[in-house]
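One chain of protein is taken out of this complex; the other chains stay put.
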Amino acid sequence: MAMKKKRYALVIDSRKCLNCKACVVACKAENKVPVGHFRNRINEERKGEYPTLSINFEPEQCHHCDEPSCVRVCPTGASWQRKDGIVLVNYDECIGCRYCMIACPYDARYFNEEEGVVDKCTFCVQRVDKGEVPACVETCPSKVRVFGDLEDPKSRIRELLATRRYKVKEPQTGNGPQLYYLL
Amino acid sequence: MGTIRMDRRLFLKTAGATAGAVAATQVGCFKYFKKGRSTAADAKEIPTTCELCPNKCSAIAVVEGGFIRKLNPNPENPKSRDMLCARGNAAVMQVYDPDRIKQPMIRVGARGEGKWKPVSWDEAFDYTAKKLAEIKQKYGPEGTLWSSTEGFQEKFFVNLGQAFGSPNIVRHPTLCLASVNLAYGTTFGTVPSFDMLNSKYVIMSGANRFESIITPDTMDLIGSVMERKAKLVYLDPRFTVTAAKADEWYPIKPGSDLAFILAMLNVIIAEKRYHKDFVDTYTLGFDQLAEHVKQYTPEWAEKETEIPAKDIIRIAREFADAGTRALYYSGRRSSWYENDFQMRRAQAILNTIVGNWDQMGGMVPNASLPKGEFLFMPWDDPKASRVDEVKTNFPLAAASDGVYLKLRENVLSGKPYPIKGWMVYKQDPMNALPDQGKTLKMIEDMDFIGVIDLQMSDMAWYADVVFPESAYLERTDPVEVMPGIWPAVVYRQQVVKPIHDTKPNLEIVQGLAKRLGLSDYFDYTIDQWVEAEFKDLPIPMAAEHMKKHGVWAATGEAHYGKTLTPDHRFVTKSGKIEIFSERLQENGYDPLPVYNQIAQPPADRFRLILGRVGYFTHANQSNNVWLHEFMPENDLWINPAPAARLGIKNGEYVNVASSVGSVRIKARVTEEIRPDCVFMLHGFGKKSKMQSLVYNVGASDAVILETAWDKVSGNAAFHGTFVKVSNA
Partner (left out) sequence: MHETNWGLLIVVYLFLGGLSAGLFFASGLANYLKVDDKPAYARVARMGALLAPWPVAIGSGLLILDLGNWYRFYKLFMHFRWESPMSIGSWLLTAFTVIAFLYLYSWLKEDERTWIFSKIPASWKLIHRLNVDISSWRETLGMIGFPFSIGVGIYTGVLLGAVSSRPFWNTNLVAQMFLFSALSSGAAALLLAMVLDKKNPIEKHETKFLVTLDVVFISLELFIILPYLIHGELSTQAVKQALDLILGGPFTFIFWGPFLFLGLLVPLAIEVYELFPAIFKGREFHGSRNLALTAASLVLIGGFLLRYIFVYAGQMSSFHSKMGLLQ
C-alpha cells in the first residue's frame, strides 16, 4: 500500500499564550539546543499608556515553508525538505555558511558555534515519526499549538482551519509558511 | 478539557515507544549521537512527580544512557492537565547544575565567608549531633528551631525536630497562604477548590494566575477566558500577564481590595441579588452582614480603590447574575497586608451569598483519597511551649506551622527563651523572610545552623553544616494524595542514581537520629514507608500501578453538591457557613470584615509590591541555566511619570531604600505599573557565590522589605514597605 501523502503543520492560538516559556525549555531539553540559542521563541508586543495597555504574545519557530528559501539558497543541499513538508538540516553536509539563516524570512535558524552548523526547529521529527507530538506542543499549559497533518481531513488542525479565521505571517515572502495563527 | 484530550487522541503514544527510537537517526539530536552516548535503544521512561514548585505535576522522565534526557508531561494526572511548565522542564538542569552541593560541607571560615571543608557524611552527622546535643543540654530541646517548606520528605524533617523534643517547628504557611486558609477555614470549616473549568465569572484580586502557576486553575482559566466561556475581572496594581488576558483590568489602589468587595456586597444585598435560599439554609449571620455593609457604598469604595463606582456596581450585578457559577478567587500567596485575613474573609462571604458553594463552576470542597500510613514509634510531646507564643498571640492560627515573623522577633529578643540551634530543610529564610538584616542577626545569634538543600542557597551559605539532599529525580519520596475537585494520588520515584555524594532527606534524618539516640523513631526505609502508603489506596494493584504510572486519579467526573444537604454540618462552631463569626468575636477580632484604610506612601516614596514570573519559583530557580537565560538580572518596575520626575532612565541603576536597607537595581521604566508602586522580582542579588549566575547580580527584595504581619493569622504582610528610589 502506498504511503498516504502527509503535510505537517502547526495551528497556533496565540491568545492563549502565557509567555511561560515551557515550550522553549521543552525544546531545549528535547533537542539539546545550546544555552543562548532557541528553536522557538515568544514574540511580544507591548502597547499603550497606563492604564490603557495591552500585551500580545506570539510563539514562533520554523514555519516549515512550502517553498523554503533556506533550502533554495543552501549551496550544499544540507538544508532539505521531507516529503511531509518538514524542513531539516543535514548536519553532516552543512558547511556553516549561514546563507540559509540570512535567507529565512522568519529568523528561525541559529548557528551552533560548537558544531559549526546551522540548526533550527525540526518539528521534533524524532517524536513525530514515532507518532508523538513535538515537545513544545505537548508541554504547553494552555495547549497553544496544535500539531497535525493537513492532508488528513479528519485532523484537528483541519477542523480548526475550517472553522476559525487565521493568518500566516508575511505571506508576501512567497515562502508558503505552515504556521497558522488563529485570529 | 476537550482540547487537551484531542491532541492525545490524535497522537496516542505508541505502546512500545522506545523501540522506534532508533529511527531517530542524526536528525534533531545530533549532538547526542556524536558525543558517543548510547543510542536511544536503552531509553527508559519513568513516571515521577515534579518538585520544582508546590503543584506536584506528573512527569515522565526519559532516561538514556543513564542520563535524564527530558521530562515529558504525564497526561494521566487531571491536576497537571498534561503539562509541564518551564521550571518542570528545566528540572533536568537541577540535577546537572555545576553549582550543586556535591558532598556535605562544614564551614571553616567566618559565617558567610564561604570557606568550606568538604567532609564525609559521618563527619557531618557527628559534628551536627554533637552541636545539637550541646544546645539541648544548655537550653533544652526547645533551644532548637526547625524550619522547612512543604515537600514530600518534609515530614521526616519535622518528625526529627519533634522527636528531638522541640516545639519550635516553623513551616512556610505564614509566609504564604496562612491568612487565606484561616479566612476560608473560619467561614466554611474547610478550604475549598475553585472550579475554574466551569466558572462563568471570575474576579481575582492580584492572584496572578497566568504567571504564578497553580494547577489546574491556570490551565482551566486560560481556556475558559480565551474561549469566551468565562469573564475575568482582574485587580492588580501591575499589568501582569493575567491582566493582559483578563476581560477587565483595574489597577486598584493597593490594599483596598476589601473596600471593593464590601461595596460589591453592599450592591448585591441592596439590590437583593443574593441567593436567598442558599443563604437561608446554609449560613449564619446574613442579617448582621446586610446591616454592616450598608456603610460601604460603591461611591465610598471608589474613593478607596480608585475603581469607578459605576464599574463596581456593574461588576457586582454581573457577578450576582452569574450566581452559582461566579467566583471571587481566593488567591494563594496572601502575605500582603496587615488586614489580609479580613480581606479574604470578605471574599469568602461574597462567594457565599451568591450561593456558589459546592456548585459546578463555584467553590468546591475538596475530595480526598484514602492512603495507608506507616506506623512508627511515637515520641512524647514537647514539654516547652512554642517560642512564637502562637496560642496567646494568634489563638486561631495553625499552631503546628508556627508564625514565622513573630518567631523571628522572639528569637532575636531571646524571649520567652533563647534559641541557639537552627535546622533548615528545603527553605531559604535569607530570601523568603522580609528584612534580611534581621535574619542575618538571627543567624549570628545561633550557636549552630544546619541546612539541608540541593544548592548553596543564601541560607546554606551562612550555615555551619550543609547537607546536600539528592534532587527529586534522584530519590524516591512518600506518596502524596492531592485533594481537589479531581483528587489524585501521585508518586515520586527515583529516576537516576544520585550523581554526587548526596542523600535523600530520610537518610539524612536517620543519620542524625542515630547519633542523637532517636533511631527507634526512624526505623524504616523509604520503600517500607511507601509500601505502607500504597496499601489503602483505592486502586487495584496499587504499588504496581503507581510505579508504572506515577499517578492515579478518580475518573473524570467531578462530584458537586455532596455538602448541600440540610443535615450537613460544616466544621464550624455553628455547623453552618459562618458569615458572622462568633469565634472571631470571642477572640477579639471583627466578626464581620471591617474596613480600615491601610497606610499610604508619602509623596516621595513608593509602595514595594511583590509577585512572580512563570519561569522561576520563588528565590530558587534563577540559577538554573535553562531558566536564567530568560532573565539574567531582575529590575525595578517604575511608572514613567514618577521616573521622569526623578530623572530615572530605563535600564539605568537606581538605589531603592526602605527603613531597613537599600539595594542597587536596574530600573525598568514601564507603563505596566501604578505610579505609586514599584515592583521587583524575587531571587536575585544572591549572597552565595555558589549561585554563580545570580551572585551579586540584581537585588534581593528581602534586603529592603520591612517586617509586618496580619493580625489574625500571623501571615507576613509583604506589601507594606515604602521605598525611596533615586539614581544610583
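Each chain gets a letter, A and B, in the order it is written, and its residues are counted from 1.
In this section, contacts are C-beta pairs under 8 Å (C-beta built on N, C-alpha and C of every residue); 3 or more make two chains touch, one makes a residue touch a chain.
Just so we're clear, the structure is a prediction, and the values are computed from it rather than from any experiment.
> Give me the visible chains that the unshown chain touches, in label order.
Hidden chain, whole complex, touched shown chains: A.
> Decide which residue listed in A:74, A:88 or A:121 touches the omitted chain of the complex.
Considering the complete complex, A:74 is the one touching the chain left out.
> For the chain left off this view, which of A:58, A:84 or A:138 is in contact with it?
Result: among the candidates, A:58 touches the missing chain.
> Sort through A:42, A:135, A:161 or A:179 and give me the one touching the missing partner chain.
A:42
> Touching the absent chain: which residues on subunit A qualify?
38, 41-45, 56, 58, 69, 72-78, 93-99, 101-107, 111-113, 115-118, 169-170, 172-175
Simple rule for what comes next: only the chains that are shown with their structure count from here on.
> Calculate how many whole Å lie between the centre of subunit A and the centre of subunit B, each centre taken as the average of the chain's C-alpha atoms.
One centre to the other, that is 34 Å.
> Going by the contact rule at the top, pick out the subunit A residues touching subunit B in the complex.
Residues 13, 15-16, 18-22, 24-26, 28-32, 35-36, 46, 48-51, 53-57, 88, 90-92, 115, 122, 124-126, 129-133, 135, 137-143, 146-148, 155-156 of subunit A touch subunit B in their complex.
> Which of the residues in subunit B end up touching subunit A in this complex?
Residue list for subunit B touching subunit A: 3-4, 6-7, 10-14, 17, 20-21, 23-24, 26-32, 34, 69-73, 81-86, 88-90, 92, 210-211, 213, 218-219, 222-223, 226, 239, 241, 243-245, 249, 251, 614-615, 625-627, 629-630, 639-641, 671-675.
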